[in-house]
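Every protein chain but one is kept in place in this view of the complex.
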Amino acid sequence: MLPWWAELAGRIDEHIVTSELLRGNPLGDPAERPLWVYVPPGYDEEPDRRYPAVYVIQGYTGHVAMWRNRSAYRQPFPECADALFAGGEAPPAIVVYVDAWTAYGGSQFVDSRGTGRYHSYLCDEVVPWVDAHYRTVASSACRAITGKSSGGFGAMITPMLRPDLFGALATHAGDALYEHCYIPEFGTAVRLLRDYDGDIWRWWDDFRSRVSFTKEADQHLLMLLGVSACFSAREDGTVELPFDPRTGMLRPDVWQRWLDWDPVRMAPRYAHALRSLQAIWIDAGRRAARGRGGRRGGQVRAVRRHPRRHRLPVPALARLAMRAYCAGQGRVIRWPR
Amino acid sequence: MLPWWAELAGRIDEHIVTSELLRGNPLGDPAERPLWVYVPPGYDEEPDRRYPAVYVIQGYTGHVAMWRNRSAYRQPFPECADALFAGGEAPPAIVVYVDAWTAYGGSQFVDSRGTGRYHSYLCDEVVPWVDAHYRTVASSACRAITGKSSGGFGAMITPMLRPDLFGALATHAGDALYEHCYIPEFGTAVRLLRDYDGDIWRWWDDFRSRVSFTKEADQHLLMLLGVSACFSAREDGTVELPFDPRTGMLRPDVWQRWLDWDPVRMAPRYAHALRSLQAIWIDAGRRAARGRGGRRGGQVRAVRRHPRRHRLPVPALARLAMRAYCAGQGRVIRWPR
Amino acid sequence: MLPWWAELAGRIDEHIVTSELLRGNPLGDPAERPLWVYVPPGYDEEPDRRYPAVYVIQGYTGHVAMWRNRSAYRQPFPECADALFAGGEAPPAIVVYVDAWTAYGGSQFVDSRGTGRYHSYLCDEVVPWVDAHYRTVASSACRAITGKSSGGFGAMITPMLRPDLFGALATHAGDALYEHCYIPEFGTAVRLLRDYDGDIWRWWDDFRSRVSFTKEADQHLLMLLGVSACFSAREDGTVELPFDPRTGMLRPDVWQRWLDWDPVRMAPRYAHALRSLQAIWIDAGRRAARGRGGRRGGQVRAVRRHPRRHRLPVPALARLAMRAYCAGQGRVIRWPR
Partner (left out) sequence: MLPWWAELAGRIDEHIVTSELLRGNPLGDPAERPLWVYVPPGYDEEPDRRYPAVYVIQGYTGHVAMWRNRSAYRQPFPECADALFAGGEAPPAIVVYVDAWTAYGGSQFVDSRGTGRYHSYLCDEVVPWVDAHYRTVASSACRAITGKSSGGFGAMITPMLRPDLFGALATHAGDALYEHCYIPEFGTAVRLLRDYDGDIWRWWDDFRSRVSFTKEADQHLLMLLGVSACFSAREDGTVELPFDPRTGMLRPDVWQRWLDWDPVRMAPRYAHALRSLQAIWIDAGRRAARGRGGRRGGQVRAVRRHPRRHRLPVPALARLAMRAYCAGQGRVIRWPR
């Protein structure tokens, strides 16, 4: 395998789409967004054939141009997926690479007064655009979503909220079980905020004034700021942290707004939606950071408590997920088995 | 300073006291307990003089015989305290070294159906015994309590519960702000319990069958088991963990029983008791583990919110605490200033 | 700053050059190599103007296509450099991005029986090719080389060996002082090789059979194998490790071959060459791994012991290096001052 480049059997089209829903978003991020659409080998040769579509979303600080990144001895995801279709390991599918970047590094794929309407952008603008411009099978039974980390979170909640659009999900190390996922981070944040008198905006000013990610605080506080903007912005868009930044004490009402977005806690509420899905793939990840050992199990259990009957064969999604994360990075829970 | 031994200016008497309250305790621990009492230089020469008393309690897995441990280049606590009195840096005091060991490694100095009545043992048996056998000033104004870690927790709650007995406290890195102090530990515990099918009793059997503290799980699960026994045992003494050991999800009712013992949350309820104290010394510790940065501030702030007027000169306690923890191990908050 | 793309003021031309010297190299790596040449803004408008050239080489496991990688909140190096020229902060220069990738992840920019003639490829093929195809000032006084880590090593040794070609160097965290740079790695390697019966080829087979960098051994053993191939291959190309892989004992004769490539030890031998340089920039790096604290100082001191008179103004090189590594990642030693 040569490291410099690879030929795809299929093709990636790089588009810019103009979003009405993101226009005038609170952070002033562009409403013109990159959108990549991959078509599998044979797409052009069989002009009447329609294809299922897999939407791929990214983890925190990810943006769509990073799918092009290369590193030694590893094949980028888009090439892995292409090879799967080229080798006949999975039935051909259209793969949609969605960008939901914000100035804070991410959107958690929710509609928020703090960042913008990224959930609606995905569901009400990107999906129709893709269906209009590509030969998809425009039904939830043939539309899946997958992602890792924050993208894994998005892949869990989007079909819960919109089972009419997405009929399958694959989540890899998605954020869940927030007491273990986030509370240890809050303790770290309080310590790091001491250098900024407990004021996250002083850190933000500092962060933007210099080369990024050269301080330990950067990755922790960026995500804290961004997720707070997604989950607990006030009506007027003001960001509220879920804890007192000087003492670390939880602010119960703000924290509850976060918990309302915890997939483990959402699962019972959205049990009907989950049961309607064609396929659920949960890959718990292996490199569980210290203190996070518990979160994955909770995630899986919550899903297991709300099972569904197996109706359709698992689509390309599961194979895609397996191939993409085949690094042995965790215990894989396949659902349906 | 020679490392092997030291002469004390005062004297330590090593007693065994028989506790009625610990008899038949749930863990079958001895009701005969070691109790060390230090008398300062001059105690025997001035037979009519009475002294204030400082009660010293230990951190988790500590037992009273460990006060005798020596290590290179460091003076043991009892010798530091003795030097303080010998040098006239503090007015002479009686120092009482209390043992509250249990088979699980500690008692948190509370009365518990899971471990025994260690709070009452300390307050209703040890204190009267010391007052009966030594020339103390038997009033709360001249009785203080101090400790580190779990002992620091005990030093916070004991005067809250019994301001009639203790008139001053010094706490070093005491457990508080439980979301940061304990929740990260629960995540770790869930991960470690995987090797035991989520059953902490399987770990306990393993732990007792081999040389201790040779597995990463040991220190984490021992403390989890012990603190659960202290805070959340059922009426019949059965230990309940505050989370599901397989998923990590908090069990809100059990967790609430822990929170009821959080000094930061107790402080408002016991504001009257706290305000009545002669002196409060809070030393936050420096080696705050990752993710725990927040807990100390909360602890201090809670106390500050419930101030008291300064009535009496600070007794030997604060000096003892300062000297004992003079390693520069933290920001020291002196109260009253 | 938008994360997805950037317009350059200048232009990067991506070439493939065919190397005679790399043909039939021991690892079967391609003799057709990517080579990127950047021309600054104005290059096309001033067809008679000639430019100094800065050669940029990469760290271990780097290959030229990785210069295109993007990440959140950070500007890729080629864009930083372009901005420098566009803003007039540095006099315009041609920047040459050289690829010296091998199947083992790197070449250390030396000629080796184990990997190939990458030093000669750079000096005798790339430099003349660039001079022939671009309007460079084809003299050492106007040709510089820079790199980080293994690239920083290459940037030190290449001008020592070929002061006729390169008149300036900038090195960032370059490998040097090999007792501290490598011996701790050898101990780690012995431990990691236990899973492979001390046979690095068993690891290599394992490494190539699965997703890379999913085991702790991977990064350590890859670099060990690769650097051994560069520094201590036998006449027939067989790789010799500088220590017994089962006991860790140094093999003095093989280890000496490594030491012969230690820039700190080379400096006295190449003092004349070093003194002839226009500019030397040494940036020691900040994230010195544990146990490596010493190596940087040695590197700098060795250079200081062999100073040179200051002849010419520092070219764009130093500014490029400063901008590229402006993350505050270390004490920067500028030479000449």
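Each chain gets a letter, A, B and C, in the order it is written, and its residues are counted from 1.
Just so we're on the same page, a residue touches a chain if its C-beta (ideal position, glycine included) is under 8 Å from a C-beta of that chain, and two chains touch if they have at least 3 such contacts.
Bear in mind the structure is a predicted one, so any value in this text is a computation, not a measurement.
Counted over the whole complex, the shown chains touched by the missing one are B, C. Set against the missing chain, the residues C:R23, C:H133 or C:R194 yield one that touches it, C:R194.
Screening B:R50, B:R74, B:R202 or B:H272 for touch with the missing chain picks out B:R74. From the options B:V64, B:A170 or B:M266, the residue with contact to the unseen chain in the full assembly is B:V64.
Looking at chain B, the residues touching the absent chain are 2-5, 30, 34, 61-66, 68-74, 99, 101, 105, 207, 210-214, 326-329. Not every partner is drawn; the one left out touches chain C at residues 177, 179-180, 183-192, 194, 243-244, 246-250, 264, 288, 290-295, 297-298, 301.
The working rule: only the chains that are shown with their structure count from here on.
For chain A, the chain whose average C-alpha position is most distant is B.
No other pair of chains shares as many C-beta contacts as A-B. Mean C-alpha positions place chain B and chain C at a centre distance of 57 Å. Between chain A and chain B, the centres computed from C-alpha atoms are 46 Å apart.
Not a single residue position of chain C touches two or more of the other chains.
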